[in-house]
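In this view, the complex is presented without one of its protein chains, the others remaining in place.
Which chain is which? They are A and B, in the order written, and residues in each are numbered from 1.
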Amino acid sequence: MSDTLIIAFGLVFDPYVLGVMLAAGAFGLFVGAMPGLTATLAVALLVPITFFMDPIPALAAIVATTAMAIFAGDLPGALLRIPGTPASAAYVDDTHKLTLQGKANLGLGTALVCAVIGGLVGASILAFTAPLLAEVALRFSTQEYFWLATFGLTCAAFVSTGKPVKGLVSLLLGLFIATIGIDIMAGQPRFTFGSVELMGGVSFIPAMIGMFAISEVLRWALGSTGGRDKTKPVRQATGAVFTAVLPIVRRYKIGLVRGSLGGTAIGILPGAGADIAAWVTYAISKKFSKEPEKYGTGHTEGLVDASSANNASLGGAWVPALVFGIPGDTITAIVIGILYMKGMNPGPMVMLNQPELLYAVFIAFFVANLILLPLGYIAIKSYGQMLRVPREVLMPIILILCMVGAFAINNTVFGVTVMLVLGIIAFIMEENGFPVAPAILGLVLGTMIERNFMQSMMKADGNLLAFFDRPIAATLGVITISIWVLVAAGAIRRFWRNRQSGALPSSAE
Amino acid sequence: MLRRTLLGAAAAVAAMGLGLATAEAAYPERPITIIVPWGAGGGTDATARILASLMEQELGQPVNVVNRTGGSGVVGHSAIATAEPDGYTLGIITVEIGMMHWAGLTDLTYEDYTPLALYNEDPAGVQVRADAEWETIDELLDFIRDNPPGTLTGSGTGQGGIWHLALAGMLQAAGMEPDRVPWVPSEGAAPGLQDLVAGGVDIITSSVPEAQSLIDAGRVKSLAIMAGERAHAFPEVPALPEIGVDWRLGAWRGVGGPVGLPDEVVDTLTPLIEQIHQMDEFRDFMEGRGFGMVYLGPDAYREFMAESNEALGGVMQELGLAQ
Partner (left out) sequence: MKFNDAILGLVVLLGGLAIILQARTFPPTYGQAYGPDLFPTIIGIGFVLSGIVLVIGGWRERQAVGWVDFQGVGLGRLVDAGIVLLYIIAFIFLAPRLGFLLTAGIGAWLLMVRFQEGRWLSSLLIAAAVTLAADWAFRVLLLVPLPQGWVLPRLPW
């Protein structure tokens, strides 16, 4: 094993490989910082280039690109409230409000440092336990995934703000949008109204751009928030990027550990990636925080958890991909294709014949996260210059980027239509106190919940007890239901207390 | 950026060096897009990407692969059919073109395309967990026959997809009712295989190459393929006719464009794809992954699609999957 490790180190610490990683990292930063362009797209664009490379630099390029792209998604999120990738959406309100308070460098610095730490932790864990973890992930069938997704949905209760009923409406909206398109279970078109484009469903990316960016532009145009004439737009980003971050990291070190471990664990499961990792860890962080009311108002605590989690989750998806040839997410699906093109069939044969490959990937993750520190620093500094551009000029530019981003997901203007419609809906929702976060969560998890529920029921011929007849499923089910009971009990207790305290003055009347 | 420029230059030099037929024709003078109706990372996507890379190398123009997924293939196939017939938007047409319209999902048929070349066909296989009690396809079919319906479940694609048809057709050919093994729809072969290993389902009737890495891992075994004879790449897996079950079904992939592609385009691309089909890079890739290599030119491909369409329609009607 140590020999393999040394060989793997030699493979990665090669000037050519490191050069490729640096270039790929800069590319990943650029793509991730564009609203709507995902880490997956960045990797897909690398495919024709990696075709001419050896396996190790090819894989290292992909690793570097994804690690940078996920962090870079925080940049437009913080500065413009437009998350660059879905994985940044969970904490966009916090980073953006920090920017409005003139603390852009604090927010982004925290995100950067936590992303680096999360990535390093994830890579180290995976390097030593990959085969074992892959074994556990393979035990997950539809029942387990159903409970996992349902647990994810519970997080909506924690990320939601304002009146609970409005959070519920928002969640239901996200779930409803997820049902549009051809239902995979029955092959039945639902809510498509004869549109071929809608048969493919509502893509997550244009929906997200619309709900965050377009609603933000509309709000600015109407002058209702962000102050078009009240205050002069955004204050300059001040303060050093790193020095202020250290106390925060020290203060929320538990969150850092929680986020890194949680992100790694979620990443290993096929079908759950960086976006779900960010949402779930953000919600857990808020649940256990001493000051949950500060979440979403420019608080760094949830940021610590979630930004370490989304980078930590990246490595996880590579485990089932390399060990069993099962893609953990869309990025690793492309990776598997590239490996095949190189004549290497992912699976245990790779582990037997070229064990250094798996270690090289995790070392590449390690290196990529170290490169992220200086590259991210430069990106924060230069991206901050955008704040100098007057909003009158910036907003039309943002609109162009949003339209191109929504277009690029499927290369049709239909994506732009989706963006427009959901942008208007999200604008009306936010104006009236409906939180947007639960809708995004519903959109992410809706298909997963429904599909796994239906699949399980088809296997069990409609017997609901099937959700408890496998040991892992039963455990997950009991945990999820206990959380529901606790949340419900807490809500009832609060309601009761409010009623009593509200009843006292009225009885004195 | 520099890398891309360098690559472009390299490709251009390569094209000049090989002295290709492109010299006499103006087409293509700008990048070509290949629409893939299935997701990135799948078999169709992988074959399209290698094809595109080699076309790019030969034509000296970028050939971009664009995934237009969703709607059980309807979205991507309709995007190919409705594209501008100028030769700059082509697509991968898959076996589903002969299924979707029978299922009532779309009006599109194979007649809505200009066929260029068929390049791949893979028969369905019968995969079970490696530690399953059945060692042969006979034992498996006997087990299904001797136990009540619903004892075993199958998966590997969506409801009414090609592998669902494969399972139902095999059961019927073996003298059983086609829904004796209920179908659990999945998003594709890979999630289905994962569920097989996790113990969620019992049979996956995907093609053998899709299960290759798990077969190598000793997690899955293939009991049969639904073809006339054994496959070149998997000589140890018997074909169904060997045990007296007369049933064959496969998935195929080909290149095509919208109706009315100019002759210039067809005349440039047809010999090019045939040439790529002979190239070592392409052969190595296809054989490395176990993809079946076939080649049919435009006319033969059109005839092939017509036959496939009729055959699939007949089976779907018999199985109650057609509208």
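FYI, a residue touches a chain if its C-beta (ideal position, glycine included) is under 8 Å from a C-beta of that chain, and two chains touch if they have at least 3 such contacts.
Keep in mind the model is a prediction, meaning the values are calculated, not measured.
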item	value
Which of A:6, A:132 or A:186 contacts the chain that the document leaves out	A:186
Touch criterion as defined above, residue of B:33, B:94, B:114 or B:206 at the omitted chain	B:33
Which of A:136, A:257 or A:395 contacts the chain that the document leaves out	A:395
Touching the absent chain when the full complex is considered, from A:31, A:241 or A:256	A:31
Those residues of chain A which, in the complete complex, touch the missing chain	31, 37, 41, 45, 165-166, 168-169, 172, 175-176, 179, 183, 185-186, 188, 190-191, 214, 217-218, 221-224, 228, 390, 392-393, 395-397, 399-401, 403-404, 407-408, 411, 413, 416-417, 419-420, 423-424, 428, 431-432, 450, 453-454, 457-458, 461-462
Hidden partner chain, residues of chain B it touches	1, 4, 30-31, 33, 62, 64, 66, 159, 179, 182, 320
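Simple rule for what comes next: only the chains that are shown with their structure count from here on.
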item	value
Between chain B and chain A, distance of the C-alpha-averaged centres to the nearest whole Å	32
Of all residues in chain B, those that touch chain A in their complex	3-4, 7, 33, 39-42, 45-46, 49-50, 52-53, 56, 65-72, 74-75, 78-79, 103, 105-106, 150, 153, 158-160, 182-187, 190-191, 193-195, 197-201, 212-214, 216-219, 284-285, 288-289
Complex interface listing, chain A residues touching chain B	23, 40, 44, 47-49, 51-52, 138-144, 181-182, 184-187, 189, 196-197, 199-201, 270-271, 320, 323-327, 330, 332-337, 340-341, 343, 345-349, 410-412, 451, 454-455, 458-459, 461, 470
